[in-house]
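Every protein chain except one is present and positioned as in the full complex.
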Amino acid sequence: MKTIRIIPRLDIKGPNLVKGIHLEGLRVLGKPEDFARYYYENGADELFYQDVVASLYERNSLNSLISNTAKEIFIPLTVGGGIRTIADINSVLRAGADKVCINTAAIKNPNFIKEASRSFGSSTIVIAIEAIKQPDGCYLAYTDNGREHTGIEVADWAKKAEELGAGEIVITSVDRDGTGLGFDMQLIQLISEIVSIPLIIHGGASDESNIATAIKEGKADGVALASILHYNFIQNNITSLIGKEEGNTDFLKSGKQFSRITPTTIKTIKEFLNKNTISIRL
Amino acid sequence: MIENKDVLKRYNLPSEVKFCKKCTISNQRPRITLDENGVCSACNFAEYKKTKFDWDKREEQLIALLDKFRKNDGTYDVIVPSSGGKDSAYIAHELKYKYGMNPLTVTWSPHLYTEIGWQNFQGMIHTGNLANVLGTPAGETHRKLTKLSFEILGDPFQPFIYGQTNFPLQVAVNYGIPLIMYGENGEVEYGGDMKNAFTPTRDYKGDHKKHYFSGLGPEDLIKYGISKNDIAPYMAPSDEKLNKLGCEIHFYGYYKKWIPQEFYYYCTEHTGFKANPVRSEGTYSKYASLDDKLDGYHYYLAYIKFGLGRATSDSAHEIRDGHLTREEGVQLVRKFDGEFPSKYFQTFLEYCNISEDYFWEVINSWRSPHLWGKDEGGNWKLLHNVSKTGLKD
Partner (left out) sequence: MKNNNDIVIIDYQLGNLFSVKHACVKVGLNPIITSDKKDILKASILILPGVGAFGDAMENLKRLDLVSPLKDKVKMGIPLFGICLGLQLLFEESEEHGTNKGLGLIPGTVKKIPFSIENRKIKVPNTGWNTIYNKNVSEWNNSPLNSLDQNSYMYFVHSYYAKPANANDILTLTNYDGLEYCSSIKKDNICAFQFHPEKSGKNGLEIYNNIKIAFQ
């Protein structure tokens, strides 16, 4: 058989884990190390670190976090954000990551995918697509953390990325990101019908039932989750703030809940999926 | 040939450009001051707010104020001037659902609504369940004024600003609602005249012309060939009428911590707010000031006049909020500041009925020699910028 992977996705800015909506806003929810450890010990199949400001600030700063993670956490780690060159990929892998996730650099220079998969193996190269639905109903790909218009249609791009040697696709619905309104099934099915490589879906997961539907009908191979897991973690755990309190920490300090999201745990999700005959690692 | 404007004199700017040590703003922002440590008044105020303000006490003051004005009979008891953007939608929603007021949002129409702006405006009304009065001035007159203010003031936004300031006052008088709740006190939050730093109110009698109209009120346009009747919709009601009403203009930012990014989250939660799919031209963000197609030209002209574009003002206040480090802000300014708003350029030219050449003539007449020079390729460049890569840095 083949199991579906549940992958917590951690958006990172500097020392903090942040969570936006529509890939905007840098609300701090805590330290990524705390979340990572918790998810590893509680059923995560893989971890995904995304440096959400790397493209914006033209800097790469995750290496020490990656190494610290790889020393203690023994499940696969995918790292994305600001990966632009073969040297960047090498640096991130040597720091302890298993896969790299590329968006902006690949769209700007598709040949980079070919180069990268030739050098490191297809299975190491994940291509991320940030999709926004247009008024006419078609989906276009964006770069730089959902900021820059490219005019490229997502299904065409996904197919091309696969042909160039990508080992996996992560499809993010920017419209649904952080909203808890549910996955965009139309978008998922659009990509799923086209690619033969593993597909990870991301953006808007609302609850266990929504995840199950997306896996069954969308034929996803993995599900990347953020808001519904992170808001649960902060509800039930004390998260330490960095000494200088860098970043938008007002929400965390307020002790409020974010009503749009129904928090849950990986365990709850996996139990539900299992009951609904979805193959999952328990 | 358009006469070059004496920007230094008009805005009373220091001739030597200096940047704040903590944020990305420079001493060229009108009325801002830098202290002996090179830190701007807005940063100092932000620091002061963090440590010295008692927000609990301030909230008590707010509640006492609202208790005074609350009607509880279904009629509106507070006006919230609003564009449908996140800041005002947050204020109106919280006033209604947390403090039991009955707000009337009052909108002075943007020149040309963007799709996302209209969507968010409707979201505020339908998802946020907030009542609204929308004032739209007669189109041709408005365009005439826009063109005129672009020419003489170097800011096409002036007629919008008149209405944004005065229309809520008109509605207050016409509907009999004395309390008006604005968001933040821009002068105080973004570095300007600090005289009102410790008062919750705005003086409708004294400060408008200086702080908001750049010294040129609607009545001053008469000497440029605009009729008195044309200008009437842009005027504030008389002081007598406002006094009789007992009008009070307050700043929510005095009573509540002003964190625009959190208002974004709040509004996605409560008023159906959606960020723009792409970042706004000239900056990095997707959720601020989205409603007017001509928006970009107001910010672009500020960049020309003061060397301070949209990325500068956005990053400066995010640095003060603690969301960005100065280094990050500088990088954002380097990347985006002064980016020309090309998306609606043709629209702008058509709206003002001017040619591209004329547009650039006006723009260039606002380039002060103490800020601008030409590089070897003959391109305009700032003499000084926050990354220290200006022509004379």
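Going in written order, the chains are labelled A and B, and every chain counts its residues from 1.
Everything below uses one rule, namely that a residue touches a chain if its C-beta (ideal position, glycine included) is under 8 Å from a C-beta of that chain, and two chains touch if they have at least 3 such contacts.
If you're wondering where the values come from, they're calculated on a predicted model, not measured in any experiment.
Trainee: The chain left out here touches which displayed chains?
Mentor: A
Trainee: Of A:T104, A:T124 or A:T265, which sits in contact with the chain we cannot see?
Mentor: Of the listed residues, the one touching the omitted chain is A:T124.
Trainee: Can you list, in ascending order, the subunit A residues touching the missing chain?
Mentor: 1-5, 40, 45, 67, 70-72, 74-76, 93-98, 118-124, 167-168, 196-199, 221-222, 281
Everything that follows uses one rule, which is that only the chains that are shown with their structure count from here on.
Trainee: Could you give the separation in Å between the centres of subunit A and subunit B, each centre being the mean of its C-alpha atoms?
Mentor: 36
Trainee: Taking the complex as given, what residues does subunit B use to touch subunit A?
Mentor: 115, 257, 259, 261-262, 264-265, 268-269, 274-275, 277-279, 284-287, 321-323, 325, 328, 331-332, 335
Trainee: Show me the residue ranges of subunit A that touch subunit B in the complex, using the header's touch definition.
Mentor: Checking each residue of subunit A against subunit B gives 14, 21-27, 53, 56-59, 132, 135, 142, 144, 146-149, 174, 178-179, 245-251, 258-260.
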